[in-house]
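Single-structure report; data block below.
Only a single protein chain was left out; the remaining protein chains are all shown in position.
So that you can tell them apart, the chains are marked A, B and C in the order they are listed, and the count of residues begins at 1 in each.
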Amino acid sequence: MAVDKKFSDQATTVGELNQYVEDFMVARNWHRERTPKNLAMSIAIEAAEIMEHFQWGDREDYTPEKLGPEKMDEIRMEVADVMIFMLSFCRSLGIDLAEAVQAKQEKNEVRFPADVVRRVD
Amino acid sequence: MAVDKKFSDQATTVGELNQYVEDFMVARNWHRERTPKNLAMSIAIEAAEIMEHFQWGDREDYTPEKLGPEKMDEIRMEVADVMIFMLSFCRSLGIDLAEAVQAKQEKNEVRFPADVVRRVD
Amino acid sequence: MAVDKKFSDQATTVGELNQYVEDFMVARNWHRERTPKNLAMSIAIEAAEIMEHFQWGDREDYTPEKLGPEKMDEIRMEVADVMIFMLSFCRSLGIDLAEAVQAKQEKNEVRFPADVVRRVD
Partner (left out) sequence: MAVDKKFSDQATTVGELNQYVEDFMVARNWHRERTPKNLAMSIAIEAAEIMEHFQWGDREDYTPEKLGPEKMDEIRMEVADVMIFMLSFCRSLGIDLAEAVQAKQEKNEVRFPADVVRRVD
């Protein structure tokens, strides 16, 4: 299952990530439980675990420096969990995630025109 | 803000998606509210909106065919929302998402060895 | 289904609330979908809807005065939704909610002794 390539946002396509997650699932024969419904729950469960790291403080408490390397690493792993379930969810329903993001952003461009909604500090 | 390229999982890197979302935010000067804490909430809020589509039925109700094209499109937009906030969140803390997924999956490989946990139907 | 009594925290037991919600469900014969799994999802979905009202601001933005009567009323309805699903969930598994709160608080008393954890401003 090892992937030789070192993944990075710069060099890795969404499809490569998706395939990587899928190979992991196939190797374990885990598809029976990975229904869209269960995966939707999983995304929400992991999203809540990201939130736990930001539960009681204010904005100034949550810089990488103040969080520190250990907490940052925990957060990184929670984010990965959301993403892994997102990719499985998309695969379970045949959704192309990059295409969906573009389609949604194009709607957002219309809904929130930059020259109208631009925040002026 | 228009992106000429047509995005797809096959051809689009996570970094390109991230840059696309960031450009949208910069054009609107929205960074002040996009704190890690607020974005963590946003991910969870949008994740719940995915779940809404799967609230009352059983596994057999949730195929692309039974959901139908209109519902599938709504789901696609909810998934995009989670992803957009995920990318903003990662940027707000300097997290490389593809790298994080690989790091987490490597832990999962050790934690769930395929030959041990493989489901036998 | 109308309940003559005017409910209030002061005068209404958890059991009365529970019965009120149950009568509503019985009258609609909705129990088939109200499985513990689906109700757990519902609680989370409605909890996210509370959060939506607090997504982008800081602590000083969220007083009853600043929120205003209309927003306060929306929040009140979201809180009610969480509670309604909580009561259905408890009933679906035979959980006594008041008893559970007491049991949990007794654990919390031990885990967070007031004289040790008391915040000194």
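The definition used in the following text is that contacts are C-beta pairs under 8 Å (C-beta built on N, C-alpha and C of every residue); 3 or more make two chains touch, one makes a residue touch a chain.
Not measured: the values here are computed from a predicted model.
Trainee: Under the stated touch rule, tell me which residues of subunit B contact the chain that is not displayed.
Mentor: Residue positions of subunit B that touch the missing chain: 41, 44, 48, 58-59.
Trainee: Which positions on subunit A touch the chain that was left off?
Mentor: 33, 38, 41-42, 44-45, 47-49, 51-52, 54-57
Trainee: Using the touch rule from the top, list residues of subunit C that touch the missing partner.
Mentor: 1-3, 6-15, 17-18, 20-21, 24, 27-30, 32, 35-37, 40-41, 43-44, 47-48, 50-51, 53-54, 57-59, 62, 64, 67, 72, 75-77, 79-84, 86, 89-90, 93-105, 107-109, 112, 114, 117-121
Methods note: only the chains that are shown with their structure count from here on.
Trainee: What's the distance between the Cα centroids of subunit A and subunit C, rounded to whole Å?
Mentor: Distance between chain centres: 29 Å.
Trainee: Give me the residues of subunit C that touch two or more other chains.
Mentor: Touching at least two other chains: 41, 44, 48.
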